[in-house]
Structures are given as structure tokens and as C-alpha cells.
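Quick one: the structure is below, and I'll ask about it shortly.
Only a single protein chain was left out; the remaining protein chains are all shown in position.
All chains are identified by letter, namely A and B, in their written order; residue positions are counted from 1 within each chain.
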Amino acid sequence: MTRPDPSPTTVFAPWDDPDEPPLIRFDNVTKRFGDFTAISGLTLDIYAREFFALLGPSGCGKTTLMRMLAGFETPSEGVISLGGQDIGPVPPNKRPVNMMFQSYALFPHLSVADNIAFGLKRSGNMTRQQISARVDEMLELVQLGKFGKRKPHQISGGQRQRVALARALAKAPKLLLLDEPLAALDKKLRAETQFELMDIQEKLGTTFVIVTHDQEEAMTVASRVAVMDHGRLVQVATPERIYEFPNSRYVADFIGEVNLLDGAVLRKTKAGLTISWAEGQPPIAAQGPEDLQKGANCTFAIRPEKITISSDKPEGCANALSGRVLDIGYLGNISTYHVELANGQVIKAQMANNRRLSRRAFSWDDEVWLSFTDSAGVVLTA
Amino acid sequence: MSRRFSWFNATSLTLGFVFLYLPITILVIYSFNSSKLVTVWAGFSTKWYGVLFRDQAYLDAAVITLKVALVSSTLATILGTMAAWVLVRAGRFRGRTLFSGMIYAPLVVPDVITGLSLLLLFIALGLNRGIGTIILAHATFSMCYVSVVVSSRLVSFDQSLEEAALDLGCSPFDAFRSVTLPIIAPAVVSGWLLSFTLSLDDLVISTFASGPSATTLPMKIYSQVRLGLNPEINALSTILISLVTIGVIASSLISKRASVRRQRQEQQALAQS
Partner (left out) sequence: MNLRRLALIAVPYGWLLLLFLVPFGIVLKISLSDQALAIPPYTPTFDLAGGWAGIKSFFTGLDLENFTYLTTDNLYWKAYLSSVWIATLSTLLTLLAGYPIAYAMARARPEWRPTLMMLVILPFWTSFLIRIYAWIGILGQTGYLNQLLLWSGLISKPLVILNTPVAVYIGIIYAYLPFMVLPIYATLEKLDSDLLEAAEDLGCSRFSAFWLVTFPLSRPGVIAGCFLVFIPVVGEFVIPSLLGGSRTLMIGKVLWDEFFSNRDWPTASAVAVVLLLILIVPIILFQRHQQRQQELDA
């Protein structure tokens, strides 16, 4: 934990450094409940000072993963180590790991200050003064200085959530686990709290592992994101890479909106691939993996905002498709256009609304052209 | 709260239920003892049941007890439901605090005091003590239990349903009969059952309230039991315990089946929509 601050010029990317020891290592971990496998053969490294997000659909095993880290579940197979040591035999109350519960789990019979002091009193090596000083410090950190004497039911939902955070942070754990910490908050408060969390994480340098359902949240706060499915990791990468270069249909579809076009490699040249994908539609020119053979099945994935809409056929663009506007979804700052091609395929394209609505360029049933460059999308084989 | 069920938990539950059920079980087993000495096993026999059934005093007491229980619990249910309505729905009126006090007080006042005070009332009024006064006494304390049970149901039920019925043209009485009553019916029924059991069970208040002409079953049992163990009482206890057990299990099965059926119907409705 005594790693020097990364200087602002070097990017924080310990996962690219082969000499960097991970803080947490999951080594081929499997967890079964009876004959149901919640986590299967999972291997993962998480580094100190990371803000690591677990993302995945309900029931994919995110909470189970966290509970194994906190010590409430033991792996059926495999080893979890923290700072190089197997933590399997360590009970939850002896782990340098604290968890912020999804339900907050604030003790209703204790005041806010006593809730925060709860863990400190257990450690047994702090004097009363030290404890109360630490409690005050934590209350300041989460901006609840005046609320120490209140009981949990006398404060608001957002404040409760911050108490839970302060309580989990008070013992300065090596690792803080946050299980859907913001699920109960409204959108605005959630956004504020996300930035607050990042702020606190930066200030304290604690490693955070956060579970969330909300992909936007994961993209905002995380240094890396792990996308899970049915107890397996599908992709672990930085938010940008997950968004721009998903490694599978599953990830592309799970994170953000995407158009998925199934096809096969028609030609392969130095400059890239050509994919034939539908009868009567021009093949798509794209950049793709080297190892893809001619004739192989693949999927072309492209985000709606990477597609430009125009009324005339654009010149010199790698790909251009023509279609008819089926539907327009107005989202305030942007609009999503659903464009139906001649073969019936519907493609989503997004455009910023930098003009007033009444002066919008396209309307329902307009014939339009969709265009995108050959590097706008990715070619997926899984 | 659902976590690992430890050895300690298993032991406490086992010991607890042994403690609760062993005495009753022994009682039932020894009711089939042929010996007159209750605690000395001398072989299986049902003779004490025969003796019991030929004992006119027990039969008379049983008849009186049943009569008292049926009439008093019905009376208590009517009065208690009215009282519950008054507590929850009648709004403010003068003397409401006293009223709710009088509803809750009998639940905590010792039986000996209730019994004594009722007896003194009956004497002051010059009533002939007997089955009638026992019924009055039982109806009085049972109605308080009924009103507590029914009012908790009334509180949790949405008043706008009643208002909707009024809005649709019901008279207040119709609204009560066609909307409120069906919804609180389960509470009314359990109130009746509770009154019935309390009445069957009561010794102290009945003793005060009755005259020489009426002896209820608990009074008869008490007068026997005070003298010590008695094989007839064992037989009688076994019969009463069996009746209660059958009743409780049957009613819980019925209510369980009803809730299962309701769930299934809801699922079907969901599937069809």
C-alpha cells in the first residue's frame, strides 16, 4: 500500500505492468450452492488503488463474488488471496476488508456516530479520544458533521448511504466493497454521489470494488470494469475499451446501445475486411482481427452515435446504406432514429439535437442515407 | 433473519418443545392406564373412558359449558365487532378515551378481580346466579378480545373501499354489509373462536359468576383435581386435547388450502393477462 502516487503524466494502469503484484487475486475460484454453480472457474486480479466495477445482469454472481471477498461465503474451489496471502481461513471479522451493504445495514439502535465508531471500538487498539477524533474526521469526509447524534431513522436516504460509507471507511480497510451502493438513490443524487465516491477514493487511496446494475455508473466511476455472465467473466478492461472494443456480442449488447449485424467475411485484404451481411445490401468495409479467415461467420457491431444520417448519398465514405425513417426517439440532447433498410433490418442512429425540434432535418418516412467509416465499428467473432 | 442453524439452536428448540409437549403426552398415555393409581402403569385399558361417560355430573357440566361457550362467544363477537368499529371508525365522541380504556383493561385485570366485581354486581342487581350470569360474564371479557382482533384488521384495511361503495350508491349499512364485513370476516371468525376457547377454558370468573345451579366443566375438573390425581380427569383431558388438536390442525389446513388456491388463481390470472 506504500506505492508512490503515480505522477500525473503517467497513466494509472497497474494491470499493464507485469511486475506489479495484485492486491486481490482470484485463482480459478468456483462457488456452488448445492448443485447450482454461482461462480465458475473465475480468475481475476485487482490492483491496489483501483476502482473496480463488477457489472452484469441480475443473478450472474456479483454479490456472491463480493461476499467471498468479505468472508461471508467460502469458495467451493480455488483460492482467493489478498496481498499475496490466502484469505480462505480468515473469518470476516479478521479481514482487512469492509463492506458497504446494499441495504446500508445501519444499526437502528445506535446513533450515526456510534455506527461509525462500531468497527473502531472492536479493533481494541484505539483510545476513546482517538475513536471520537476518527469519527469526527469521517463525518466531515461525508459532510455529515452535524448529524452525529441522530439515529439512522432520523436522516434522509442519501445521508444514510453516506453514513454507511463512512462506517465502512472508518477502519481504513485495504479494500472496500460496495454492493450496489447507490441503487436506492434518485438519479440526480446518484450522480452527485458517484463523483463524491471517486473523490473520496482518490483522497484515501483505498481500493474499491463496486457492484452495480447501472452501466453508466460503472463507466463513470471505474478504473476497470468486469462484465459478468452466469458466474463467468466475459471481459475485464477499462471503460473506454469495454465500450469501444467489446470482445463479444454479449458485452457489446450489454453496455450501451448497439447495432449488431450478422454476416460472413467476404474478402480479406491488407486494408481490412469486407463483410457480406444481407441480400441486396452493399457489403460492409471494416477493420477486424487478423486471424479471421475468409468465409468465417462474424458480427459487425456499431454504436448508433457512430452513424451519420444525411439526405443525400455521402461522398467518399467507406459505408453507406439507404433506408426510411421509421421512428424518432427524442431524448433531449440527442435523438435516436430508427431507420428501416430495404431488407427490413432496422438500424439505430443517433444525432445531437443542436437545432430546435421544429427545424429538424429529418422526419418520419423520409428517405435517408446512413454512413460510417471502416473503423467506426468492431468485428466480433464471439 | 436466516443464518446457519447451530447446534445450540437445535438443542433449544428440542428442549423447548419437549418441555411444552411432554406433560401433555404423559397425561394422554396414562389415560389408558388400567390402574386407579394414575402414576403407576398397570396395563392398557380404556375403562376410565367408560367410567367418564357414565358419570352424569361430567356430562351435565359439559353441556352447560358448551351452552355457555356458544352463546357467550356469539354475543361477544357481535358486541366486540361493534366495539371495534366504534374504536376505529366512529371518529371522536365524548368519552372515547374511557371507552378504549374499558376495552383494553379487561385484558390485563386479573381474573380474580373481574370475577369478584361481577359477582358483587350480580348480587347488587339481585340477579339469580346461574348459567345466565356466566354467559354475561364471559361475553364481557371475550368481547374485549374480539374487539382487539377485529380492530387490528379494520385499521389495516383501506377505508376508501367503503367510500367507494358509498359513492356507488350503497347506504352506509349496505356498505358495511357488502364491503367491510366480508373483508374483516376472517378476523371476526378468529375472534369468535378465541372467545369460544376462552369461555371453555375459564375457571375463575365462572366460579364467581355461577350459583349452585350451574357447574361448568372447568369448575368440575378443578373440584376433582384439588383432591389430587384422578384417572377420569386424565381420560377427559385426552378427549379435550384431541378435540382441540384436531380443530387447530383442520383450521390451519383449511386456511392453507384457501391461500394456495388463491395464489394459484392469481397466477392463472397473471398468465392469462
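Simple rule for what comes next: a residue touches a chain if its C-beta (ideal position, glycine included) is under 8 Å from a C-beta of that chain, and two chains touch if they have at least 3 such contacts.
What you are looking at is a predicted structure, and each value in this text was computed from that prediction instead of being measured.
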item	value
Absent-chain contact - pick from B:G43, B:G95 or B:G169	B:G95
Residue, one of B:N128, B:S178 or B:S252, that touches the chain absent here	B:S252
Missing-partner contacts on chain B, residue numbers	1-6, 8-10, 12-13, 16-17, 19-21, 23-24, 26-27, 30, 37-40, 79-80, 82-83, 85-86, 90, 93, 95, 99, 102-106, 108-113, 116-118, 120-121, 123-124, 136-137, 140, 143, 147, 172-173, 197, 200-201, 203-204, 207-208, 218, 221-222, 225-226, 228-229, 233, 237, 240-241, 244-245, 247-248, 252
Positions on chain A contacted by the hidden chain, ascending	70-72, 91-94, 97-99, 101-103, 105, 107-109, 118-119, 122-123, 167-168, 171
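Please note the rule applied: only the chains that are shown with their structure count from here on.
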item	value
Between chain B and chain A, distance of the C-alpha-averaged centres to the nearest whole Å	59
